[in-house]
Structure formats: structure tokens, C-alpha cells
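The structure is given below, and queries will be raised subsequently.
== subunit A ==
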Amino acid sequence: MGEPSTSEKPRFWRTPLDLDKLQMPKGKVFVIKERCKGCGFCVEYCPRDVLELSYEFNSKGYHYPVPKNEQACVNCKLCDMLCPEFAIYTVEKEKETEVEKVGN
Partner candidate 1 sequence: METESGVLTGEHFLSGNEACAEGALAAGCRFFAGYPITPSTEVAEHLAERLPEVGGIFIQMEDELASMNAILGAAWAGQKTMSATSGPGFSLMMENFGLGVMTETPCVIVNVQRGGPSTGLPTLVGQADMMQARWGSHGPYEVIALSPSSPQECFDFTIKAFNLSEQYRTPVLVMSDEVVGHMTEKVVIPSADKIKLTQRRTPRVPPDKYLPYEPDPDGVPQMAIAGQGYRMHITGLTHDIKGYPVITEEAQVALIERLVQKIRKNRDKIEEYEEVECEGADVIVCSYGISARISQLAVETARAEGMKVGVLRLIVAWPFPEKKIDELAGKVKGFVVPEINCGQMVLEVERCAHGKAKVILVPHAGGGTHNPDKILDAIRRAAA
Partner candidate 2 sequence: MIEQQTCTMVEHHPMDVLLRQDRIPHIWCSGCGLGTSLTAFISAVKDSGIPLDKMSVVSGIGCTGRVAGYLNLDSFHTTHGRALPFAVGLHLGNPCLKVIVFSGDGDLIAIGGNHFIHSARRNMDMTVICVNNFNYGMTGGQGAPTTPIGAKSTTTPYGNFEFPFSIPYLAAASGATYVARWTSLDTRRLKKSMQEAILKRGFSVVEVISPCPTLYGRFNRLGTGLDMLKTYQENTVIKHGADPASVAIGKDGKIIVGKFVDIERPTFLDMMKQGLGAKFKIPCLERDVDKTEIPREDE
């Protein structure tokens, strides 16, 4: 069941009884462009296929991640944990205003 779905509704084999209470979290992606060294880990391993590499370079000449489909992000934080450069992280969308203050 690894197919990335961009639709709002998840697909289940049997409908859970508390489906109306289930909410897929939504994530917002933050990138520190100048730290990126273009390794591609985040792009490759995002389970929702949210990212792709930019056409532009950063000042060191690396292609950094840009969102192909930020709506699909579920805040799994795999990019955050895999990134070797502390250059990308996600925050759950409700909490985004607090974290944007920290990030800047």
C-alpha cells in the first residue's frame, strides 16, 4: 500500500469504525537552502513523493529540494531525520505559525 495518494480520502480494505475521527496529519516543509548538499535522500525516501530537486543551484552549486506536491505531506518527518545537513524539516500544519517564528 505504498502508492502515494494525493486525494484527501484514504483508501481502506475494511472501513474502521472510527473513520470519522481519523485525520491524516498535514505537514509543511521548511528548507534551509544554503545548507543542502544535494544528496537526494529526502527526495528519494519521502513516502508521499512530496519533493523533487530544484533546477536552480544554491550558492555552493547544489540542487536543493523543492515541493512537487506539498499537499501530500503528512509530517512523517523522514526527510528531517534522514537529511545529513540539518537542511530540511517539517511541522504539523496547525502548529506552523509557532514554528515559523523559531525557524526565522
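The definition used in the following text is that a contact is a pair of C-beta atoms (placed from the backbone, for glycine too) under 8 Å apart; a residue touches a chain by one contact, two chains touch by 3 or more; residues count from 1.
A quick word on the picks: all candidates are chains of the complex that A comes from, given by their letters.
As the structure is a computational prediction, the values presented were derived from the model and not from experiment.
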Subunit A in this complex - touching candidate among 1 or 2: 2
Residue numbers on subunit A that touch candidate 2, as the complex places them: 28-35, 37-41, 44-45, 52, 54-55, 62, 65-67, 70, 78, 80-89, 99-100, 102-104
